[in-house]
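All protein chains but one are shown in place.
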Amino acid sequence: MAMNSTGRPTAPADAQSTAQDVDTFSGSRGLLQAEPLLFEVGAADKCGVDLPDVPEHTSRLGGLERSEAIGLSGLSEPEAMRHYVRLSQRNYAIDLGLYPLGSCTMKHNPRLNEKLARLAGFADVHPLQPQSTVQGALALMGELSHWLCAITGMDAVALSPKAGAHGEWCGMMCIRAALQERGELSTRRRVLVPQSAHGTNPATAAECGFDIDELPADATGRVDMDVFRSKIGPDVAAVMLTNPNTCGLFERDIREIADLVHEAGGYFYCDGANLNAIMGKTRVRDLGVDAMHINLHKTFSTPHGGGGPGAGPVVLSKRLSQFAPVPYLVQDGDAWRLVEDDAQAEEKPFGRMCAFHGQMGMFTRALAYMMSHGADGLRQVSEDAVLNANYLLARLKGEMSPAFDGVCMHEALFDDTFLKNTDVTTLDFSKAMIDEGYHPMTMYFPLVVHGAMLIEPTETESKESLDRFADTLLSLAVAAKSGSSDRFVSAPVLAPLQRLDETQAARQPVLRWREA
Amino acid sequence: MRYLPLNEDDRAAMLARIGVSSVDDLFADIPDDARLGSLIEGLPEHAGEMAVERHFTALSKRSLSAGEAAFYCGGGAYRHHVPASVDHLIQRSEFLTAYTPYQPEIAQGTLQTLFEFQTQVAQLTGMGVANASMYDGSTATAEAVRMAVRITRRNKCVLAPGLHPHYAQTVHTSANGDKIEVNVLPPAMGKDLAVVDKLDNDTACVVVQNPNVFGELVDLTPLAEAAHAAGALLIAVTTEVISLGLVKSPGEMGADIVAAEGQSIGNGLNFGGPYVGLLACKDDRKFIRQAPGRFAGETVDASSKRGYVLTLSTREQHIRREKATSNICTNSGLCTLAFTIHLALLGELGLRKLAGLNHARACVLADRLGTIEGVEILNTSFFNEFTVRLPGNAAHAVEAMAKSGVLGGIPASRLFGAGEFDDLLLVATTETNTDDDDAVFEMALREVL
Partner (left out) sequence: MSKIYFTEDHEYLIVDGDTATIGISTYAAGQLGDVVFVELPDTGKTVKKGDDIAVVESVKSASEIYAPVSGKITHANEALEDEPETVNGEPQGAGWFFKMTISDVSELEGMMDEAAYAEFTRE
């Protein structure tokens, strides 16, 4: 044993002992504190909020007073701080490291946006205050609309959709309304959707009552044009296409696709999930798009917040804009006005998608992001996002297997060919990344590629960050191919938890805590 | 540009490594005539923090915020006090900048809070289980109707006359594609029981709001009994969840599915969004399998430690595609976090007191406004919101009060359209109001009448 001058050991007595073998008495592990459920640490009579006294009054509850206890647990403020801070430390986050989830655009969330979204004129105004008292909030929505239309070249934007899938539904309902007006809704039943599409696309088209017809990909990862031409016809309502697509590739034949669907009397819905790749490089209007949702929580940096909230404004072509849902915004001179019900509408709204006017809190953040970047910065964002993805592709292609040849757009797609004849699967490879301190890439999506690994670094990463990430992935790939599967099949061992039993969770669902 | 880490040397080195001479080579697949040769037209160039902040501050000042006014608006969005610790905690990087918890080993923070949220929502509504949230109360209601249609395999729904019109319109629009027949009863006070007359063998569900849009409390028990006798489900809607601290839960009154707006707990007004939709139902596999959205569930890891995962995902669009129960993907993640933290701070004791305080303030206010000549309080029961008949046009009164810095409620015509309800005013109050505020409101209303 090596001793230093004070007589303490300078190195672990036994180097064999590894972190995961140590069982502590407390359940905590160094900085990672054990934390039971709220209902196990709290109590019914604890409270972290001091409220004013209840004034004298005659109750008017109509005999519907609650008689049963609710069962809630309470915490004092210091206990609450610890509970949630401890839980937070079990999460990976963009602020912690590279978050290469393909199709998700995990970019930096500027804190200026958080500050501005909390200004009282946006955060502390009621949706049904007199419109004369919310002109600042309405003007902000007007400015956001201007930016979204300018970036895409489209004529109008529906702001109320609350997320990407909600935006898809908005766009497809506009198309449905247009077909209804033409008297063709009953004959145009088919919506063409690529096999590589996000699951929301077919789910949305089905919710609008359409039949789904799948489009296969060709050998280059794009829509198979021979099949597309054979499927287009007078019963086609629309094509739903993501561009760049979920393989990270620009659909080269997009103009022909748009022309063919238009000639056949249908519409072109574009899934705008991947707008981050093309801002300032092309406008979707010039690609022939009729409607496209924009995920403000992807391209325009509003925080993902562990799964939401999002916002999915939909830009529309002139011929669809008349069908946009209520409420919509109009400008009368210097004043802004919301048209809130069908009776006031001069246009032909297809209906209402939700209460009130959309995700104001996301509008402020997204506009702050856009203004910070400006026209020059937004173009740079797309160029850097595409450059970063291609740099990773170039650095990784020697040891990993790109799904398609050539350059990519903002995300690089690999298949599991490089893991052939190893005992390592895409899942194992991803879980090993967790031990290396990285969030895994998107796995097993898109479905058109075997064992898919979709990497989207975004413009947020520096070259140093990309190099470190590439070095790690290359080392893992070499390790997998050399036959050392141990670090993969048992991974992760350095995360707060090891692999979780999802089969048990699904077979015997436990969806809430109950008193034992 | 402060958000972009690459410098020109980096870019040059990276292009060389890729083997292309310029970044435009990476965009070669864009059709030539669709390429933008210059910057996007009509937009300014980049701006520093100070410039952006100046612009936003100026815009913000053009609105009258609730905090600057005597404030009495409700109608599905309520201004409650949110403790400072809530906003601090939801801004922690690990919560704010995390994605959906698809890798559970490194997302236990989000997953455990979702599990706790689901439990709180189930407790509050008196239901067996709850999901990990919907966009808001109105979309949760529309999803609940579609869910009821799948469960019962019937295709009609009846919407009560006290359902918030935005909710009714959302249900109606959402049912359109699915050919669900929506029977909307014309808005009216005190007529919610009338849904019973519309029940038939094709009715999947009745949708009843409590407190209803006029603020009245509705005994759901007879409605549940009538619905069940006809083989239909009762969907109970609540737009003010604080009421559940004082009022019988929908579960106790026999609801099968609950759709609610959770904004009141943990979330500000935000001009209408983002909010947090609550969806709860009976703990019955037939119901859970038809539910939309995400569920967090408990399980164990490889070393038998307790942990949480997203589960029952085969209902969802990323697996089931066109056969999914809903196209929803995003939930209201961060808003659910704010909800669950605020509710944890309140606990049983705090929520009951808060609800009691809201009701008391409404009772005091109703008594005060009732003393004004020509003003009539129409509710016999209410929680923290009630309907007032004015001796004139309510929208005009509200506009006039706003000029003196009083946001004195919502004219019913804003929700129902001009006509029948022009003289009705919806007035809501919460714990944020004091006797002094009430006096200012009373004086303003007296002045404009």
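Think of it as A and B in the order they're written, each chain with its own count starting at 1.
Note that a residue touches a chain if its C-beta (ideal position, glycine included) is under 8 Å from a C-beta of that chain, and two chains touch if they have at least 3 such contacts.
All of these numbers come straight from a predicted model, not from anything done at the bench.
Here is the thing to keep in mind: the chain we left out touches A, B in the whole complex. For the chain left out of this panel, the touching residue among B:Ala16, B:Ala229 or B:Ile319 is B:Ile319.
Residues touching the missing chain, restricted to subunit B, are 285, 289, 313-314, 319-320, 323 (touch as defined at the top). Although one chain is hidden here, its contacts on subunit A can still be listed: residues 444, 502-503, 506-507.
We adopt the following convention: only the chains that are shown with their structure count from here on.
Averaged C-alpha coordinates put the centre of subunit A at 20 Å from the centre of subunit B.
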